[in-house]
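Structure incoming, see below.
One protein chain is absent from this view; the other protein chains keep their places.
This part shows chain A:
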Amino acid sequence: MGKKDKRSRDEFEGDVYTSNPNPYLAHASSSSSLASAPSSSKMRINMDASLPPAPTSGPFAGLIPGQTTAKQAMALEDGHANPFTGRAFTKRYRDILAKRRELPVTAQRDEFLAMIQRSQMVVLEGETGSGKTTQIPQYLLWDLLPHLNGKMIACTQPRRVAAMSVAKRVAEEMDVEIGAEVGYSIRFEDCTSNKTVLKYMTDGMLLREAMMDHDLSRYAAIIIDEAHDRTVQTDILMGLLKDLCAKRRPDLKLIVMSATLDAEKFQKYFNDAPLLSVPGRTFPVEVFYTPKPEPDYLEAAIKTTMLIHATQPPGDILVFLTGEDEIEDACRRLRGEADRLRSRAAHDAPKPGPLLAVPLYSSLPPHQQQRIFDAAPEGGRKVVVSTNIAETSLTIDGIVYVVDPGFSKQKVYNPRIRVESLLVSPISQAAARQRAGRAGRTRPGKCFRLYTEESFDKDLLPQTYPEMLRTNLGNIVLQLLNLGVQDLVHFDFMDPPAPETLMRALELLNFLGAITDDGELTRTGQLMAEFPVDPEFSKMLIEAPHYKCSMEMLTIVAMLNVPNVFLRPNDRKKEADAAKAEFAHKDGDHLALLNVYHAYLHNQRDAKWCSANYLNPRTLKSAENVRTQLSRVMTRVGLPLVSGDASKKAYYDQIRKCMTSGFFMQVARAERGGKYTTVMDNQTVFLHPSTCLLTNAEWVMYNEFVMTSNHYIRTVTAIEPGWLLDVAPSYYDPKAVPEGPARDDLARIAKTRAVAKAIEDRKNKKARTDEEDQMMLEQGRAAQKQGRGKQERRRK
């Protein structure tokens, strides 16, 4: 399931499917619709005309939008009442304002204003802690005053949590309520109102808005934050906005903000836009390398951490590891080592302090994630053992030492064998620098790299490859086509994907019936784009009514679009597996997911019941949420919500067949020795040990191809090869299938079917000829009779 997690999380943004007309415009005042009318009719816009007229009265009197200065804005900020709400400023506001004025970015407010007033696009680079994410949108707000003509400013974030928390912070800073003047829009949550002038949102959300309003006419300015993350959504958004700014919205201001990683690249991409550098608040970090390569980086990390603990002055430690298991393992070992160190210490020698080891990874429940902010124990030290989420997205104060083994789990996609998997890979030099930087947030720090300096130069890539080059693009291509981008070949990607990746996406969409052989979006394709899930899933949902299993399909798709619901704690693996077996279905994991969801509802969503059965109540809850979202889309586009009779034998067959209609490209056939071979790409794979598939299924469809040094297919369900010929006859034309038992099977079935059809035809034909014979016979007899009659008459 992991494969689909990230993308779906980005795309389930907001409750946007409730009504047909653009829901984003629902709360906009009518004057704003009028104001945006000229731009949507693609008229050339006078730049000045798009800005609100200078107010002659009211709190903003005297300001000329687009020509203000920092002094003017600061005077208003220091004023008595909040010009946006009319209410008097609170004391809390003034306290925060004092702190804001100390942020590094404040010193450059005028410089920034001058730049954006002169240029349509600006690139801004600044370390975390410079205040750019909270302050820049406000500076822009005070300058453009977009609310005066019913427009607003958007600031995009790659992560939902960031969008939400930053919006809350900025609402406080502006002394307004969250959801009023300042709001956010993320998956499942649209916290905005008709008063909203500053909106934080995920980049995936803004992309969805662009689908309904290609010109993004409601926005006076768009700020793309954390651009250095280079998510697929960010990259696509940048490409679209670059084009939009140049061709249809010369009045739209665009600011691209990134950490100091690759600012020149952004500048170059945005037609040499001016660059504003904001210094961060950082201290020098001393970097150490190992003299020779480490045979085991986990051992080395633990050893190094203990060494720091025993010999270095106070300060917390941040250790970067790759995954949940590794992190939990390391935490356990660190606790053990620290205890031993303390008990072994000589009586007269100073005892080393206690060590608090805290894990941090994204699948950790929120309350446990909070523990990283706990203070270090008295006289001791805190060690945070984390995945790369502590690299950029989370800031932990008090970190002075960083231990960097140089690895992280990174997504890879290869179009040739169609595998998308998380692989442990060496990080880039840029990421290593970012990691080191985490040690210098509060005071000068130290970074211990568990590799040689030579390896840093030689074995690490300068930059991490952007997600665009490492992901399956099926969904993105569908989105692009829906955004009206026709020429995918020459689309202005910042880093264009490999042609073969695009080919696979087009191939998939074509066989799913989303695009024609000329690459044009079909009606099915348009329908599919309505669903915020991967095309395979939306195809399943669209096909569901034919197989009388809409409800079931909604559940399965929802369950596959949330993180794993099955818990498997390290110390209770057996119990967890036994609990899971209770939900097993002999035909496979998808049906087991269906069982889990039904049981969850049957037990009134009881959290206690969940934990007793080793299920994650949070993910089940979000699965229900996703399911509701999807069912609303189905209703809206007119797909009937039907369900079959579970007591009938064909019930589960229909469900499995329906799933095959979406995932027919992910099919494997059994070989000897428990092995499977993926049908089209000829890869040897094994069923993931977590599968509950009981039968020795000859043919299976899978949701995910997990590649480590082993090859696994995860979330597997048995299918009939004949179904493949039903749902994708041209894809599974035996001639197109590589030689092997799979091809033989398919050819045999196709032949049997052809023979059966021929017999059927002949039968029909025979029936027809028999009838004809009969008719002719009768006609003949009639003619004879007639003839005889004539003769007789003649005789007479």
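As a convention for this text, contacts are C-beta pairs under 8 Å (C-beta built on N, C-alpha and C of every residue); 3 or more make two chains touch, one makes a residue touch a chain; residues count from 1.
Simple rule for what comes next: contacts and distances are computed from a predicted model.
K.L.:
Leaving aside the chains on screen, match the unshown one to its UniProt name from "G-patch domain-containing protein", "Flap endonuclease 1", "DNA primase" or "pyridoxal 5'-phosphate synthase (glutamine hydrolyzing)".
P.N.:
So, among "G-patch domain-containing protein", "Flap endonuclease 1", "DNA primase" or "pyridoxal 5'-phosphate synthase (glutamine hydrolyzing)", the name matching the hidden chain's UniProt entry is "G-patch domain-containing protein".
K.L.:
May I ask which residue of A:Asp215, A:Asp653, A:Asp681 or A:Glu698 touches the chain that does not appear here?
P.N.:
A:Asp681
K.L.:
Out of A:Ile136, A:Ile224 or A:Ala300, which touches the unshown chain?
P.N.:
Candidates A:Ile136, A:Ile224 or A:Ala300; residue touching the omitted chain: A:Ala300.
K.L.:
For the chain left off this view, which of A:Ala81, A:Ala246, A:Ala581 or A:Ala736 is in contact with it?
P.N.:
A:Ala736
K.L.:
Of A:Thr282, A:Thr501 or A:Asn703, which one is in contact with the hidden chain?
P.N.:
A:Thr501
K.L.:
Touching the hidden chain in the complete assembly: which of A:Ile153, A:Ile224, A:Ile399 or A:Val419 does that?
P.N.:
For the chain that is not drawn, the touching residue is A:Val419.
K.L.:
Could you pull out which residues of chain A are in touch with the chain that's been left out?
P.N.:
Chain A touches the missing chain through residues 290, 293-300, 405-407, 412-417, 419, 423-426, 450-452, 454-455, 458-460, 465, 469-470, 486-493, 495-508, 510-511, 515, 517-519, 681-684, 707-711, 736.
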